[in-house]
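What you see is part of a larger complex, with each chain still in position.
Going by the order they are written in, the chains are A and B; count residues from 1 in each one.
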Amino acid sequence: MADSGGIAADHLKSFIERIERLEEEKAAIAGDVKEVYAEAKGNGFDTKIMRQIIRLRKMEPNDRQEQEELLDIYMRAVGMVA
Amino acid sequence: MADSGGIAADHLKSFIERIERLEEEKAAIAGDVKEVYAEAKGNGFDTKIMRQIIRLRKMEPNDRQEQEELLDIYMRAVGMVA
């Protein structure tokens, strides 16, 4: 293992290359996500609402229900709903 | 103080409005920053490098020097510089 300026060069290079490969895979998947959204949009779906759905589905149903109720209370308090 | 659904409506509204005013001020300043960059660009300056300068000026000179040296060592280690 070559040593350069006090650090283990081969070891560092191996870490860097592992991260680069993983980042490439991640970018490829991000591209796939983008394509699915584009396809959904092409089928007439609203992708902004889809993103909300996906965020809400990650929550526990009870937590989601509680949050919706609290949001409703706050909206009434500041006069956003009658 | 009106009470709506168990929360103190006036108090909540006051907090919300204070935050909204502050966010407006912040957005105005962000707009000013953008304008200064645009003016600098119009005068031929490279705004990407300007951002680097601003980031580097926030660091202690010693820390910056150390970081530059370490970056140089790592670049040599992975074969980016001869």
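A few notes on this one:
Convention: a residue touches a chain if its C-beta (ideal position, glycine included) is under 8 Å from a C-beta of that chain, and two chains touch if they have at least 3 such contacts.
All figures in this text were calculated on a predicted structure; none of them were measured in a lab.
A single sequence accounts for all chains of the complex, and while 2 copies are shown, the assembly in the file contains 4.
We take it that only the chains that are shown with their structure count from here on.
Averaging Cα coordinates per chain places chain A and chain B 22 Å apart.
Residues of chain B that touch chain A in their complex: 4-9, 12-13, 16, 72-74, 76-79.
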